[in-house]
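What follows is one structure encoded as C-alpha cells, with my remarks underneath.
A single protein chain has been omitted from the complex, and every remaining protein chain is retained in its original position.
Just so it is clear, A, B and C label the chains in written order, and each chain counts residues from 1 on its own.
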Amino acid sequence: MSDQWLFIALILPLALFMASVPIGLSRLIGPRKSNPAKDAAYECGIETVGDTWVQFKVQYYIFALVFVVFDVEAVFLFPWAVAYEQLQLYAVLEGILFILILAAGLLYAWRKGNLEWI
Amino acid sequence: MIPLSWYLILAAALFCIGLYGVLGRRNAVAILMGIELMLNAVNINLVAFWRYLTPALIAGQAFAIIVFAVAASEAAVGLALIISIYRQRSTVIAEEIDLMKW
Amino acid sequence: MITDPFTFVGDLLREFLIGLGLTPPQASGVIAFLGAGALATAVLLLCFLLIWAERKILARIQDRIGPNRVGPFGLLQTVADFAKLLTKEVVVPSGADKLLYYLAPPLAVMAVVGLWAVIPLAPNLVGTDVNVALIYLISIGAIGTLAIMLAGWSSNNKYALLGAFRSVAMLISYEVPMVLALLVPTMLAGSMGTVAIVEAQRQMWFVVLAPLAAILFFTSSMAEAGKAPFDLLEAESEIVAGYNIEYSSMAFGMFFVGDFLHGFTLSALTVTLFFGGWLGPYVDQYSWLGLIYFLAKTAVVYFVVIWIRGSLPRLRIDQVNSFNWKFLVPLALSVVVVTAVADKSAAALGWDRTLALFVANGLLLLGTVIALQLYARSQRRRFERSRPAAAPAPAR
Partner (left out) sequence: MTLLQGVFVVTALAAVISAVMVVASPRLVHAALWLVVTLGAVAVLFILLDAGFLAMVQVVIYIGAIAILIIFTVMLTRRVMADSGPQANRAWWLAVFIGIVMFAALLALLAQMPTWWQATPPPLAASADFMIEDLGKSLVDLDRYVVPFEVASVLLLAALIGSIVLARPPAETTGKTGPE
C-alpha cells in the first residue's frame, strides 16, 4: 500500500517547489528598496493603532466547534458508507441513529441561537 | 523492514515529551497541546501493535478512531473551558487558576 | 493502432529504464516522479489558459470585450501579467514572520495541485488510485485552510488576520456539507477510491442517482474555492482584501494561481464524482477519448462556475453562515439519511434502484421547498407584525 502513496509523496513537495520558484525569481528580478513607510502594515492611510493582536469574536470559535464535531462524525461515517452495500438494514439504521444523535446537537445550537452571526 | 520496537520507542518519546508539556508548562493551551501529543503517542502504539501483532483483526484501527473522537471532544471542551475561564479571570496561566485549591 | 496510449507510453518508459539497468521498483519510482512532475507542471501551466478564459467569459457576461491586446484574442494577456508580477518587488511587512510569510502562498498552491493526484483523467491515467481518495481530498483541503491561517497571521497586520479568520471560519463551515455530500457517492460506489467511483457510474451517472448531493457538493466546494457568490473574503470592491492584503508581487500571484486553479479543480471533482469522469461512448476502445470527455465535461462545469460568478451578487457574512448552517448542513444530513434508507428499501422491495433514488431525491427536494416556503411565510408575518411598531411612517 505504501507504493500507492509514493505519487502523493512526490507531487506535494514538487508542487510546493514549483510554486516557490516564481516567488524566488521575483525576489531576484524585482527591485529591493525598503523604507519604513513601505514596510509598515497596510492601513487606510493612517498609522496602525494598537496591537496586531485584535481580539476575536467567540462566534468564530463556536463555528469551529460545530465543525469539529461534524468532521469527526463524517470520519466515522466514511467506513460505514464504504461497507454500506453489505450491511443489513439494522446496521444501516445504526448509522442513521448516529447521524440523528448529532443532528440533535445541531438543533440545540440552532435553537439556542448560536448559529446566528452577531 | 522496520522493527516494531522503533515505533514503540518513538511513541514513548512523544508520550514523555507530551507529559513534560502537561506538567511543565504554565499556559493552559500549551498543556492541552501536551495532551494531544500524548494521545498521538497512544495512537501510534495502537496502530503499530495492530499492524505487527494482529493484522487480521481490525481492533487496532477501530480503537484508534475512537481515540480520535475522544481527542476531538477533549480539545473542544478543554478549549471552551479555557475561553470561559479567560473571560472571567483574564488569565490562562494554570497556576493562577487556583480557586479550588485550598 | 494504439488504443491505450497512456499504458503504452508507461510501458515503453519502464522498459527503457530497466534497459538502463534500473531494478523494476526503481523504474516505478522514476516513472512516478516523472508523472508527478508532468501533472504538476500541466496543472500549473493550465492556469494561464484558465485566467484568460475566466476573464474573457466574465467580460462577455458583463457585455465587455475583455483582454484583447496581447496575442491573438488576448490569449497572452496572462503571460504578460505574469511577467509584470515577476518584476515587482516582494514587500515583506515589518514584523512579519518571514518563514511562514513565504511558506503560505506555495502551501496554498500545493493544496490545490495535490487534489489532482487522485483525479482520474482517463482510463489507466490517474496519479494514484489510493482507496481513501475522498478523505484525502478533505485532508488536502485542511492544508489549504492552514495556509490561509498562516498568511493572515504571519503578515503582522490586523486586517490580514481578520480576513484570515473570516476565511477560515467560512472554509471550515462549508467543509461540513461538502464532506457529508461526499458520503453519498461513497455509499453508491461502495468505495472511497475515485477510480472505483468512476467505474461505478458505468450504469448511470451519480448525478441522476443523487442530484441533491451533486448540488450540495458543487455549492459547498464553490464556497471552499472562494468563488462568487461566496467571495466575500476577497470582496475587491468593498474591503481592502482578505488574508493576502500584505502580499505583493509573485507571492500574491501564487495565491491568485491557487484561487483560479481551485475553480477548475472543483469542476473536475464534480465531474469525477457525479458526471461520470472520463466515461463516454467508445471509451473502452480508445482510451484517449476518455481524456477528451473528461476535459470537455470539466470545461462545461467550469463555465457554469464562471456563469454563477458573473450572475449572482455577493452574500453578506451572516447570510453565508446562515445559508450553510441552517440550510446546507441540515439538507446534507437528510440527503445522507434519505439515500441510505431509499437504497436499502429499494433493494429489499426489489424496486429499480435508479428510479427509487431519483424519486427519493425529488421528494426530499419537494419537502425542502415546502419547508423554505413555510419559513419565508413566517418571516414575512413576523416582519409585518413588527413594522408598524418599529417604524412609524414619517410625515412627508
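In this text, a contact is a pair of C-beta atoms (placed from the backbone, for glycine too) under 8 Å apart; a residue touches a chain by one contact, two chains touch by 3 or more.
Since the model is a prediction, treat every value here as computed from it, not as a measurement.
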item	value
Where the missing chain makes contact, among the chains that are shown	A, B, C
Absent chain, residues of chain C that touch it	100, 130-132, 135-136, 138-139, 141-143, 145-146, 149-150, 153, 161-162, 165, 168, 172, 175, 190-193
For chain A, residues in touch with the removed chain	1-2, 4-5, 51, 53-58, 60-62, 64-69, 71-73, 75-76, 78-84, 86-87, 90-92, 94-95, 97-98, 101-102, 104-105, 108-109, 112, 114, 118
Residues from chain B at the interface with the omitted partner, ascending	1-10, 12-27, 29-30, 32-34, 36-37, 40, 43-44, 47-48, 50-52, 55-56, 58, 61-62, 64-66, 68-77, 79-84, 86-87, 90-95
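Here, only the chains that are shown with their structure count from here on.
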item	value
Arrangement of touching chains [line / ring / star / complete / other]	line
Distance-maximising chain from chain A - centres being C-alpha averages	B
Distance between chain centroids, defined by C-alpha means - chain A, chain B (Å)	21
Residues of chain A touching at least two other chains	71, 75
Shared interface positions of chain C, touching two or more other chains	none
Residues of chain A defined as touching chain C within the complex	3-8, 10-12, 14-20, 22-23, 25-27, 29-34, 36, 38-44, 48, 50, 52-54, 56, 59-60, 63-64, 66-67, 70-71, 74-75, 77-78, 81-85, 89, 92, 95-96, 99-100, 103, 106, 109-110, 115-117
Parts of chain C lying in touch with chain A, wherever the complex brings them together	25, 28-29, 32-33, 35-37, 39-41, 44, 82, 85-95, 102, 105-107, 109-110, 113-114, 116-117, 127-131, 134-136, 138, 155-162, 165, 168-169, 172-173, 175-176, 179-180, 182-183, 186-187, 190-192, 240, 245-246, 249-251, 253-254, 257-258, 317-318, 321-322, 325-326, 329-330, 333, 336-337, 340-341, 343-344, 348
Residues of chain A defined as touching chain B within the complex	58, 61, 65, 68-69, 71-72, 75-76
